[in-house]
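Removed from the display is one protein chain of the complex; every other protein chain stays in position.
Right, chain A next:
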Amino acid sequence: MAREKIYLEEVFPSPFMQLWGIFRKTPVAMVGFCCFIFLILLAIFAPIISPYSPVDGNLDMILLPPAWHVDGNVSYLLGTDELGRDMLSRLMYGTSLTFGLSFIVVIFSLVIGVVIGSLSALTKGIKSSFLNHFLDVILSIPSLLLAIIIVAILGPGISNTVWAIAIVFIPQFIHITRYAVKEEFRKDYVLASRLDGASNFRILYYSVFPNIVERLMSQATLAQSAAILDIATLGFLGLGAQIPLPEWGAILANGLERFYIAPWTVYLPGLAILFAVVATNLVGEGIRHALKLRKEN
């Protein structure tokens, strides 16, 4: 019998893999995770798999109800809007705008926030106190309000919305990174590697980051669910994505005038937003639940 491992080596899974092990065993979290992956795939491949163009209308097929309705047409599965544009294709393209953009925005703010946050965790004294107060002020203003103000400065449009939301989310990542890094720096294992002569940056990179990455991810899921809602709300208010773009909030605002005769143009995009936010929140809940269980063990 071949024995590939001659020596019995004890393998300790990294904190992240321990977390994944627990996360995998929570069915609800896994459902949310699968939906999350599905949305990411949809956001990437929407242009290839969507049956029609999201902006070109077919004027013969105006305000067609969804296919399960008596008047529905199966080649337009979710019906059409007032210009005969296929709702399914619009929603698919909307995934890459609302969900995809929110994902990119959160990654962007996460990276910048983590860099600033970990640098600021190493400072002390008046600089640190000033930053603390400044963050308190920024965090006390709701994200949507700040985003609206930034959009007011930059002018309406989807790219300005994305910038506004990215700027708005940076402070909370700075805050959580700063807090988490400071907490880890007080622990003994950091002292041990400091006694070994490790520099601050080495400690940050090799010792602290592997231990705080899950907390950052949990914050990132919270931020993303807020980002989806913010992008959609700005789109709904007419400050975000502009008219032909199939952003979910904008589609919903567009259907508003024909709310009573064509309710599917309003409830379908709303359901899409709800689905995306619930999937993101489920993943976040799963991470937090797993964190709690790992701490208890």
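Just so we're on the same page, a residue touches a chain if its C-beta (ideal position, glycine included) is under 8 Å from a C-beta of that chain, and two chains touch if they have at least 3 such contacts; residues count from 1.
By definition in this document, contacts and distances are computed from a predicted model.
Chosen from "NitT/TauT family transport system ATP-binding protein", "RNA polymerase sigma factor", "Antimicrobial peptide ABC transporter permease SapB" or "Sulfite reductase alpha subunit", the protein name that UniProt gives for the omitted chain reads "Antimicrobial peptide ABC transporter permease SapB".
Among A:V11, A:V74 or A:I153, the one in contact with the hidden chain is A:I153. Of the listed residues A:L77, A:L144 or A:I167, the one in contact with the hidden chain in the full complex is A:L144. The omitted chain makes contact with just one of the residues A:L91, A:L110 or A:I273: A:I273.
For chain A, the residues touching the chain absent from view are 133-134, 136-137, 140-145, 148-149, 151-153, 225, 229, 232-233, 236-239, 249, 252, 256, 259-260, 263, 266-267, 270, 273-274, 277-278, 281-282, 285.
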